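Every protein chain but one is kept in place in this view of the complex.
== chain A ==
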């Protein structure tokens, strides 16, 4: 059952909404944020072009109309599996764009009059809903018969006549007809005239048949259903994939069909014995021309009734049916692009030469509508350019894809060529990818954590991870230097207990830094080490406890925080070594750092993507959720940027792989060579 449906513009205004149950607006906000803006979800995932997004036990499916700037979102519970949502989305997109597209294209429109849209939407839902989880506005208990209706256009019938009168009559044959199903028929189990294959039955009791015929109060209903059922007869039972329908015992019944059909009587007792008796109350016990005639008859009456009784609404529905069919058919057919004939319309040398000249002219002058063929070659060149800047092929492909979807069917501006348009669009895409959602201000965060009120004050814990030899210890000392200059007390923890000389290396760094800081009279720095061979996680935990110094040795005054910041170095490890990577998880849980930075060197090539991904997924907390809102780490430090010159594509690859922003750049081998990221500078270098 659909919980809600909204139509909103890309600028955030809701043009129309329908909520069947209260939905918090937080859901769609997070959809927009996570998928459209931050692009945390890979696009194109999802069947038939209606990708899905899950949050909080809800699933959201959406589709967008780029030309008018609209997004259509359908919300339903994750437990359900509604297969008709894609067709609903496609149909709504087509119809809404047709109805209101012109109005929306004029600038400065903030709202449209959607009064006519409500009945159209209701009709659409009724038509496309496959029925098993359809909300019934009438009081028929849809437990038995109606549930297994095959996807039919019984919408019209439902809309005009909720028949309460036949309902009780329907109940009676419910149980016997269940046995029908057991015998081996597939989809429809209400009192429909399905000729069952093994009709070794006595004639149906006359009275039963007669009152059944009247019980089919919506006569058109049954007949249409029967016709549909006959067409579906050959197909597998109940392919609608609805998992939550209540009356599923029939499926179970069908399963036992092979074994030996169990039958149940009214009181719920199993009936042993012969499979005879009153089974088939359907009227097709006397099939024949008069039945068909009656069906036709009934159908005729029905349509005219539909037409006259409910007036305008139903007439819309009639047109709607054709339109919706057309939309659904066209969307499901594969797109055939006949762009091969575009350029070579004329035959011969002259025509092709003149067309080439005009396209060249248009290219220079601008105002050209971009097609896929136009964009292909320049995008190829752009991709090669990015690859030459050391961007991973995966990231380059994704960026070019984004540019292509952005520019397809747009017109170029005056006097701009296609190449410059693509450059502009690529610059925008790169800027968007590299800009963090919220910029990191390390000093503020440290101050706010260390100055928490009284008992809540604790040291700020930063840990550095990365593969072997990227510059973790060097960059850690640069960060320590930066913090010392700002008058913090820093504890450096030698968490690399594996590599020979790691602890000594850090000791040298700490000695230099303390000499520097003493000379200037700022800060205090110390080394915490436990030698070699110990478990890094326990070393880290002990270090944090030491820095926090909670009330252990306290001559006079409670345990004051000894250090403001704890910097934990870790051993370098290959990202494809699962044993070493799993020890990172334990490290993350024991040390519980405020920030986890991964160091990646600017020289690495396409390996950066795999590195970033593997490291990010190791940092889960005890509940199994990735820390930092599900991304894993808090930032990248890209080291050795001075050695690569212009080829800073590693920035892009790592951000593309994980969505984690780059926070620092290492631009040298001295203590002061640490910079923040300026997105404009990076994009300039990439596009040069």
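We take it that a contact is a pair of C-beta atoms (placed from the backbone, for glycine too) under 8 Å apart; a residue touches a chain by one contact, two chains touch by 3 or more; residues count from 1.
Following the convention adopted for this analysis, contacts and distances are computed from a predicted model.
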UniProt protein name of the chain not shown, from "DNA replication complex GINS protein PSF2", "Signal recognition particle receptor subunit beta", "BRISC and BRCA1-A complex member 2" or "Cytochrome c oxidase subunit 4": "Signal recognition particle receptor subunit beta"
Hidden partner chain, touching residue among A:262, A:372, A:432 or A:574: A:432
Residue among A:118, A:621 or A:684 that touches the chain left out of view: A:684
Selected residue (touches chain absent from view) among A:28, A:50, A:418 or A:544: A:28
Touch criterion as defined above, residue of A:22, A:107 or A:624 at the omitted chain: A:107
Residues in chain A touching the chain absent from view: 6, 8-14, 17, 25, 28-29, 32-33, 36-38, 69, 107-108, 110-111, 431-432, 435-439, 441-444, 447-448, 482, 485-486, 641, 664-665, 667, 674-678, 680-682, 684
